[in-house]
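Only a single protein chain was left out; the remaining protein chains are all shown in position.
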Amino acid sequence: MAALLEVEHLKKYFPTGRGTVHAVDDVSFTINEGETMGLVGESGCGKSTLGRTCIHLLESTEGKLLFQGEDVTHLNKKQLAEFRKKVQIIFQDPFSSLNPRMTIRDTVIEPLMLSRQFEGAQLEKEAENLMDLVGIERRFYNSYPHELDGGRRQRAGVARAISLKPKFVVCDEPVSALDVSIQAQILNLLMDLQDEFHLTYMFVTHDLSVVRHISSKICVMYLGQMVEVAPTKELFDKQYHPYTKALLSAIPSIDIHHQQKRIMLKGEITSPINPKPGCRFAPRCLYATDECRKPDQPLVEVGPDHFVSCCRVKEINNL
Amino acid sequence: MKSRASDKPGSLAYVGKYLLHSPSAMVGLCFLVGIMILSFLTPFIFKYGFRELNIRAQYSTPTLEHPFGCDEVGRDIMVRVLYGAKYTISIGIFATAGGGLMGVILGAIAGYRGGLVDSFIMRFLDVFQSFPAILLAIAIAAVLGPGYWKVILACGITGIPGYARMMRANILTVRGSEYIEAAKSIGCKESRVVVKHVIPNAFSPMIVSLAMGVANAGLAASSLSFLGFGVVPPTPEWGSMLSTARTYILEHPHMVIFPGLFIMLTVLSFNLVGDAIRDALDPKLRD
Amino acid sequence: MSEHATPKEAFLDIRDLKVEYKLGKDTIYAVNGVSFQVEKGTTLGLVGETGAGKTTIAKAILRILPDHSLKMMDGVVKFDGEDILNMPDEQLRRIRGRRISMIFQDPMTALNPVMPVVDQIAEGIALHQNKSKQDARIAAIKMLEMVGISSDRAGEYPHQFSGGMKQRVVIAIALACNPDLLIADEPTTALDVTIQAQVLELIGNLRDELGTSMILITHDLGVVAGTCDNVAVVYAGEIIEYGTKEDIFDHPTHPYTIGLFGALPDLSKDVKRLSPIAGLPPDPSVEYTGSCPFAPRCPKATEACTKEKPVDIEITPGHLVRCHLAKEK
Partner (left out) sequence: MLKYVGKRLLQIIPVLIIVAILIFVLMYFVPGDPVQIMLGDYHATEEQIQATRARLGLDKPFLVQLWDYLVGLTRLDFGASYIYNINVGQELMHRFPYTLRLALYSLVFVVVVGIPLGVLCAVQAGKTVDRVLMVVTLVLNSMPAFWLGLLLIILFAVKLNWLPTSGIHGWTSWIMPTIATSVGALAGVCRQTRSSMLEVIRSDFVVTARSKGLSERKITYGHALPNALIPIITVCGTRFGAMLGGSTVIEAIYTVPGIGQYMVNAINSRDYPVVRGSILYIAFSFSIIMLVVDLVYAFVDPRIRAQYVKVKKKAESEEEKTPEAA
């Protein structure tokens, strides 16, 4: 498989009144064509910012972005317009991501029209095909978002995102606002579309069971830093980073006969504003030593395609 | 979710349809439209003209002949009050339209451009906002002098800072929403994002304050006229009629009643319509 | 309507509870004949999706549903032998916060933003335990420490705390007067998973320590699995399946319960495709008097399901299923 998106030492800082927010701080990974990379972490860890930075909805502060082998870190207006046709995003909140004053049909037509690939009746037909594809019934074509339920709104968001047949779609918590039964419908839809159009997904979520279901590879983030990245199966079999261990153990399991022991973390996530150097997880980590507070923590390869950002990974896991 | 006939949420058609179903708004609208029509038709309906002196009827209290009585030179107060409706109503509407337009433009620029332009506009408006509304109108009127269009200008300028601030805040809210990000991600040019996505959504909440603004502008205009800074006698503007009537209040109090009553009814009508528009646009407040 | 197989009066005994309220011109049939019992020291999980009526059930127990939209509340809610629904307000206020208390879903909005947290806890203590303001504050600080907040933060305001910490404060308020029954309405839904683990453990420990009965409302079957003794599955304002945790998780019988498990991505199993429940959640402004509310979405629905409302069937002792098809098993 060829690499579709390569991210190298990406940083995204926000200046604020109280200091600089290190929302994404030196993150590197590769997403291959046709695969789904899950990006997981708790609220405030910078995962949405990372997703948006990868597709130029936010401009990176530092680092390098390669898309299909080309450097897309800095784009001029024209290049950006071309790039936009290849990358898309599906948002978390299916209400606020649709213009409340546009019908579903208009929302889906807009990107087709802007692309200038279709005209007149063809435009209408293509839009209807798309709405049909994502499962929006004909009677809702001319409805406004507030007249629809969350599931259908999210379908409209999906139709808009795939309308230009992009290569790469960032799914930013696309199912966390939905109920379990609807969530499954949307997840199935996303997987079907991936097969049909050979899409590559970056699936941003805090829900580990969803990410396990849909992703082939998982990247775990904590406070702007990547702590562990591995193929899904491997990550769920064996975690090396203390944070990943705690995170996975905290998921409530529906298996009532094998309730595992949870690893309780001390305290709560700290501030991403002007953080101290070193491992961001150190203040809550059971194993933290002075070494963890040094800048430039290494990324250790512990297995094939399995990287951990922890200087004590060998000692902790008896490797 | 029941799908009713789809009206663009927050559009004028949507608001209009809602108004038709609100009894209080209809009462207000009927009063305003009715009195406006009467105002233009007075010369054709009534026996007396609004300027017609009739010394014999001087200070006449209400009679069948003169239902509202007559003033200090025997002019029929009812005819004058009805004729004068067009001033208060049109001043309210023109002042709000003008002030609203300026405010919306300034606010939109400040909100969308941000940075220096934003600070400059907002600091400039701060100067205006260091006055209470009515006193600002008086100060402007003091500079401009009296007259119909000058009152409109004074009341219009007074409204600008408020509308600008509100529009700016709306723009900032809309600009941060996900559908704007979505519009960018599907390749909308900036101009399209602004015209198609930002402005319509930011403007919609303004309709309410503009509707309410008409009532305030009308009230302010009549206050100005009352103080002698607005429309001056012999034009039968209600505020200036009251200003004259005030001199005779001890002997002929009836002259005071009707002009004021009609100011109140007009302002009340605008408020009723404004309330209904707010309800139409903000379903949260209903139930 | 069915009578559960408990002839003696339970600690909390709810029978045929119905709640309707107004929403614009529509009537919302939020709770449609719900009956269940909670025994002393046990935990019942109420599971269901958004709009199923779980929160309304909880609020009805404390009678804190908003007056302005409430249209009808009917049925019997008996707590320790006392009839809650017909009790004078004065008497009810002595139960609220002292014998029954509640933890709310969103800790961001559940606390008064302009009052120091310690005062929000002390308020209930002063009221119910007849303590002076000073003593109540001391007791409140003790409560804060019990939920893991150091006493030097007692005078701070809610906005100075993070989400997880706020939920701890809410828990402290709820447990301040050592209640007999705790109703936890989605206590961890707004929290991150590691914080959720902390809060669930805290609630669990305090419950065991104080011997409190609990009703846990959640949409998350995983949370139920770790915390509850009995489970009630709520759909369209009805309990469509009720039983012990083992009954529900090992032998789900109602097609909706089965559907819920199928729609859930499971950490321990590999499935290529999820099997979602078809269709949409039920319209709460429709009253299902003559049919099963799940029939339109049910893969196994028969003609009977659309013509007749199913009643509870006890398939094994204590395991009730409200489905026509359960009979055949």
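A, B and C label the chains in the order they appear, each numbered from 1.
Please note the rule applied: a residue touches a chain if its C-beta (ideal position, glycine included) is under 8 Å from a C-beta of that chain, and two chains touch if they have at least 3 such contacts.
In this text, all values refer to a predicted model and were calculated from it rather than measured experimentally.
Contact with the chain not shown here comes from a single listed residue; of B:M167, B:L242 or B:I277, that residue is B:L242.
Checked against the full complex, the one of B:L38, B:V73, B:A97 or B:L268 touching the unshown chain is B:L268.
Seen across the whole complex, the unshown chain contacts chain B at 126-127, 130-135, 138-139, 141-145, 215, 219, 222-223, 226-229, 239, 242, 245-246, 249-250, 253, 256-257, 259-261, 263-265, 267-268, 271-272, 275, 285. As for the chain not pictured, it touches chain C at residues 59, 62, 64, 66, 68, 93-98, 101-102, 104, 106, 108-115, 120, 123-124, 127-128, 157, 159-163, 165, 170, 173.
Rule of thumb we're sticking to: only the chains that are shown with their structure count from here on.
The greatest number of inter-chain C-beta pairs in contact is found between A-C. A separation of 50 Å divides the Cα centre of chain A from that of chain B. Distance from the chain A centre to the chain C centre is 33 Å, each centre being the mean of its Cα atoms.
Residue positions of chain A touching 2 or more other chains: 149. Put simply, chain C touches chain A in their complex at residues 49-50, 162, 164-165, 192-198, 200-201, 219-223, 225-226, 245-246, 249-250, 259-268, 271, 273-277, 280-281. Contact residues on chain B toward chain A in their complex (touch as defined above): 1, 3-4, 6, 8-11, 177-179, 181-188, 192, 197, 200-201, 204. Touching chain C in their complex are the following residues of chain A: 42-43, 149, 151, 179-185, 187-188, 191, 206, 208-210, 212-214, 236, 246-247, 249-256, 258-259, 262, 264-265, 268-269.
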